[in-house]
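One structure, pasted below without further comment.
In this view, the complex is presented without one of its protein chains, the others remaining in place.
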Amino acid sequence: MADARFYTASGPLTLAQIAEIAGATIGEGGDPQRRFTDVAALDAAGAGDVGFLDNRKYASTLAQSRAGACLLRPELAARAPAGMAVLLTPTPYKGYARVAKAFYPEPPASGKIDPRAVVADTAKLGDRVSVGANAVIGARAEIGSDCVIGPNAVIGDGVAIGEGTRIGAGASLSHCVIGSRVSVYPGVRIGQEGFGFAPDPAGHVKVPQLGRVLIGDDCEIGANTTIDRGTASDTVIGPGCMIDNLVQIGHNVRLGRGCVVVAQVGISGSTRLDDFVVVGGQGGLAGHLHIGEGARIAAQSGVHRDVGAGEIVGGYPAVPISEWRRQAAILKRLAKRKGEQ
Amino acid sequence: MADARFYTASGPLTLAQIAEIAGATIGEGGDPQRRFTDVAALDAAGAGDVGFLDNRKYASTLAQSRAGACLLRPELAARAPAGMAVLLTPTPYKGYARVAKAFYPEPPASGKIDPRAVVADTAKLGDRVSVGANAVIGARAEIGSDCVIGPNAVIGDGVAIGEGTRIGAGASLSHCVIGSRVSVYPGVRIGQEGFGFAPDPAGHVKVPQLGRVLIGDDCEIGANTTIDRGTASDTVIGPGCMIDNLVQIGHNVRLGRGCVVVAQVGISGSTRLDDFVVVGGQGGLAGHLHIGEGARIAAQSGVHRDVGAGEIVGGYPAVPISEWRRQAAILKRLAKRKGEQ
Partner (left out) sequence: MADARFYTASGPLTLAQIAEIAGATIGEGGDPQRRFTDVAALDAAGAGDVGFLDNRKYASTLAQSRAGACLLRPELAARAPAGMAVLLTPTPYKGYARVAKAFYPEPPASGKIDPRAVVADTAKLGDRVSVGANAVIGARAEIGSDCVIGPNAVIGDGVAIGEGTRIGAGASLSHCVIGSRVSVYPGVRIGQEGFGFAPDPAGHVKVPQLGRVLIGDDCEIGANTTIDRGTASDTVIGPGCMIDNLVQIGHNVRLGRGCVVVAQVGISGSTRLDDFVVVGGQGGLAGHLHIGEGARIAAQSGVHRDVGAGEIVGGYPAVPISEWRRQAAILKRLAKRKGEQ
């Protein structure tokens, strides 16, 4: 059960309500009026809790579980212990996400502007915007309705933010246009100048960065991540992208829709990712590359060439993943042989 | 000598006091009443300074040094120049650390709450807590005695902190319980939501993160490091862990006691490190792994499998360190052969 200092469960919800929220159907014998008060992992759940089983590998946990209800695929329903209500769905994890959100909805924007926030006279705030203590909102900034600006965050002059977006504590934004329902985590830096200069032994000459950062709707930008603004054009993050912590996104980079970028990845200037690309943790992409739709890049890979749509690559330098696995296997064998001599 | 703008040496201390602080014994001919005013590196030290020699490689520095006293191992005592007091100990570096701390103790918490700090009415502060300008302390937060909260730091609602802990400038904490005598450096982000969502081309569905971050006593968390809170259970950092700058620790990760995690390491969700594991800089650990007690992971390694207690691994993907060295040697030889053709 969640720590009451930090979380308050709403509810209870009936099995029928939960099924509807999850997009699931109630399995044989389930009582639609049975009430539930919380979500929990299968191995920690009790009679009032809803759990889920997504990975067949953990099917053995199911039989031992005391959860009152479980979201699972129809073919596993028979393995549920007696008395457990089953909720049938082809996508149990997604269903669980929705049910958990119903029990723990994000608290709405309070609409309270802390008296210690510093909001420019010319800034425009929508309805029910809440602004934390010591946050700073610059001249001509536009903040949509239902936004939450965290304590000590800094929103620069002219920045525009859509509706229902949340900016974390201590984050700073400048030279950017942010969509709706975006989560910007604490310490994020968006819109500062990119790394552009003409090298010169007499003193490198900085090139003014005159573009913006554009972030689409429904994105997440993880803690302490940095996204530089464009040089002449813009740095663009498409709608629905999930970006983890400590990621570096260089100037003029463009991400399509729904990309997933895991922690500590670096994407160099002007590289373009089409829709639904996935980059594993600590991966590095050189500049001016094109990564095709749905491509997947393994964790820690170093990508120096374009990657085609749907390709899966890994290694340093990155090659098709099966080739990388063969490289590792060969190297292992050669090293073993030498070790045996 | 330390810059007086930033440091003030307390002291002087007698050789006898220093020996006691260091847990060392005074070598032949040393005058217990001789007074010292500072610590210094052997090559910069003068007659009033205490130096140390830990690495036999630098033994030649000893003969040239003008340090008034030196912490060293008994077997090197004979190499000290005439007039230098020697302090004998099997652990000179640890002894030096203690002596340096005696000359430069951390200033105690001032007990001053800056009038520009924003402290919620329902927050509870212990004795002698100092709170910097523009720091924000949320509702129901509990801050133990002798804590120092830096300027512009943000402590979220309900956060609990032990005694004598220091929170750096601009750090932000939420959904966490922090031990005593912990150092949280500037810009650290603790307790934000982890990277958890059900992937879906129609829009990834975020999974509510309902756990906490628990940090044990005597930990150090380096600048701009990020530690995400758990999903259902907690993210746990055991007592005495040393975590460097820009490290990423994912949700549900668990570190035992005394682990050392060097800068820019990434540890993926649900991976578990037993006591005294060391991870070198920029190392990456995949999710759901188990790293045994005392295991050591070389810098920049990519770990995709469990590592046994006491094992030393390196490479990408990581293998036993001796195997990795052979791999590198073989590759070097093959490349040279080809280069000569």
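In order of appearance the chains are A and B, and numbering begins at 1 in each one.
In this section, contacts are C-beta pairs under 8 Å (C-beta built on N, C-alpha and C of every residue); 3 or more make two chains touch, one makes a residue touch a chain.
Since the model is a prediction, treat every value here as computed from it, not as a measurement.
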Item to check | Selected residue (touches chain absent from view) among B:Gly11, B:Gly68 or B:Gly170 | outcome: B:Gly170
Item to check | Selected residue (touches chain absent from view) among A:Asp31, A:Glu106, A:Asp127 or A:Glu323 | outcome: A:Glu323
Checklist entry - Tell me, which residues in chain B touch the chain that this view leaves out? => result 2-3, 5-7, 39-41, 44, 91, 93-94, 96-98, 100-101, 103-104, 114, 116, 132-134, 150-152, 168-170, 183, 185-187, 218, 220, 222-224, 240, 242, 244-246, 258, 260, 262-264, 276, 281-282, 299-300, 316, 328, 331-332, 334-336, 338-339
Item to check | Absent-chain interface as seen on chain A, which is shown | outcome: 118, 134, 136, 140, 152, 154, 156-158, 160, 170-172, 174-175, 187, 189, 192-193, 195, 197-201, 203-208, 210-212, 224, 226, 228, 232-233, 246, 248, 250, 264, 266, 268, 282, 284, 286, 302, 316-317, 319, 322-324, 326-327, 329-331
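By our rule, only the chains that are shown with their structure count from here on.
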Checklist entry - At what distance in angstrom does the C-alpha mean of chain B lie from that of chain A? => result 29
